[in-house]
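One protein chain omitted, others in place.
Per-chain numbering from 1; labels A and B assigned in written order.
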Amino acid sequence: MVEKRVIVVGAGPAGIRAAETLVAAGIRPVLIDEGRRDGGQIYRRQPDGFTRSYETLYGTEAARARAVHDTFEAIRDRIDYRAETLAWNVSDGRLWTARDGEAEAIPYSALIVCSGATDRLLPVPGWNRAGVFSLGGSQIALKAQACSIGSKVVFMGSGPLLYLVAAQYVKAGANVAAVLDTSPFMKRVRAAPFMAVLPDLLFAGVGLMRTLKTAGVRIATGITPVSIEGSDDTGVSGIRYTDGSGREQHMDCDAVAMGWHLRPETQLADIARCDFAFDAPTRQWLPVTDDDGRATSDGIYLAGDGARVLGARCAEVTGRLAAMAALSDMGIAGDPAARQSLLAEKARYRRFAQGLAIAFPWPHELAANVPDDTVVCRCEAVTAGTLRETVDIGGATETNRAKSFSRVGMGRCQGRYCGNASAEIVAAMRREPVEAAGRLRTQAPVKPLSIATVRNEA
Amino acid sequence: MTARFQRLAETDRAEVRFTVDGTPLSALAGDSLLTAMLTNGLSVRASEFGDGNRAGFCLMAACQDCWVWTEAGTRLRACSTLAEDGLAISTQQPGAAWLKNA
Partner (left out) sequence: MSAPVQSDVAIIGGGIMGASAAFFLRRHGLSVTLLETDKVGRQASGTNFGNVRRQGRPIFQLPLANRASRIWRTARELLGSDVEYLQSGHMRVCFSDRPENVGAMEDYATKAREEGLDLEILTGNTLRARFPWLGPEVLAGSHSAMDGHANPRLAAPAFARAAIAAGAQVFEDTRITGAAKIGDDFELEADDGRLFRAPVLLVTAGAWAGKIATQFGEDFAITPRAPTMSVTEPVPYAIEPSLGVMTALEVETVYFRQVERGNIVIGGSTRAPSYPDEYRSYVLPESTMTQFEHIRRLAPVLANLSIIRVWTGIEGYMDDSLPVMGPSSNVPGLYHAFGFSGAGFQLGPGVGETMAELIATGATDIPLAPYSPDRFGK
């Protein structure tokens, strides 16, 4: 009998639960992760020599973070764990990795991709200035480095992470100048019935608001970003926005953390030629999977926020489900009752996520109306005006053609941070729904790959 | 203000010494190169396309905004590189000089 090799990509909550499930079934999975340590971004561990407690680092999620870390430690000797390893390509049933300048092609029977998510960004005039960070990035600064991104920080965007990170900054003693939410407060009332399926998460959100209010942080909802001010040399010096009643406001600050929910990291699924479908509530293209996480390409399974953003707690659920699906497809039967219970849990998180999308919507009309002189693609410093010209002069009908003509999405990040807005701009120019603008096709490598890389044929 | 990042805790760590554009600087063991540079300055590089200085963005190796040059002509992604003794970083575009560092 040929030994079945299972590869898990990503050592966050989904990947660790997937690996745990595989180990329990007698499989020794390969666990590939870019990080120096396990935990992923959400349960990222602080470096050696740091001493803050789990409670300080992870707040209400401390017990979960500890449990995920403990699980990793418990299975570590029974998995082939490869840290600081980039999974950069998939081809012909093999995952291509790179580490320390060596590339390796690892054949798999099942590839479980738990690649996580990154912030979804809205271009704002001046967002390319030094001192503007993604919301997730601002959280990493605190969690992994015990730093604030500035001495006077404004948080702008929408979504639960906005309030979470701002509150974490306050608790850590940072100077938070304001929380600016593009979503009007009333949206949350409409969303409440959805979010009531997970009352403790809803209450956790209320707790964050209390922390911020007690600290005297200005919270403004229904705002419209105008510009992030500053200089080319020294970066951010202030922010302008229009408040909920339409008055323009200005505030001094030296750092801005921005994010509008998350977007899944779907590059490996795309390279593995999985089908994608447009998801109307989030206005994103997502890889198609069944309830268990099977993608449309043979042997590919997707879990965690890399498949669909449902949060860290649900990532543990979908990680287990994907591993069980892979096992079942290899002829290793699982426990049907356990599967049913996980599916029911996942359904609750999906309903909660629907509520979040209603409460904190992606302000797509702001993306569509970004001023012409605003940089859309930070990597290549290409403006919205240049992007629009690809449609009205170049005749581009969708986002890949617009990329080809303008370089928007062609830079180092390969469209991670401009792809969503670019599609909105192209669609708006053409007066079409955003799905008609398509999605940027992934081109390998998943991240920059050094030309010094040599192939290890071992 | 000369530093972008503000340390809030965990300051009781060993010192790491490195240079940026020839200036000797110090950071703490466990700092990423990005943290080391931004606790000593406001940015880590200039945009290639003339729109000003950059200081990184995502801190999780996704945006690729914080690639810096070493004086030896190699490239480092500051957010995913540990600050280490002896690192010599250049924040300026090296011009044609990068070609001479085979």
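Keep this in mind: a residue touches a chain if its C-beta (ideal position, glycine included) is under 8 Å from a C-beta of that chain, and two chains touch if they have at least 3 such contacts.
Worth saying up front: this structure is predicted, and the values here are computed from it rather than measured.
Asks: List the residues of chain A that touch the chain left out of this view.
Replies: 88-89, 91-92, 96, 103, 105, 380, 393-395, 397, 401, 404-405, 410-412, 414, 443-445, 448-455
Asks: Touching residues of chain B against the unshown chain: what are they?
Replies: Listed in rising order, the touching residues are 48-49, 64, 67, 73-75, 93-96, 98-102.
The working rule: only the chains that are shown with their structure count from here on.
Asks: So how far apart, in whole Å, are chain A and chain B when each is placed at the average of its C-alpha atoms?
Replies: The mean C-alpha positions of chain A and chain B differ by 24 Å.
Asks: Inside the complex, what are the residues of chain B that reach chain A?
Replies: Those residues of chain B that touch chain A are 1, 4-14, 29-32, 35, 38-39, 42-43, 47-65, 67, 75, 77, 79-80, 82.
Asks: Where on chain A does chain B make contact in their complex?
Replies: It comes out as residues 34, 36, 41, 46-52, 118-119, 128-134, 136-138, 140-142, 144-151, 172-174, 231-235, 254-255, 265, 375, 378-381, 411-413, 416-417, 447-448, 450.
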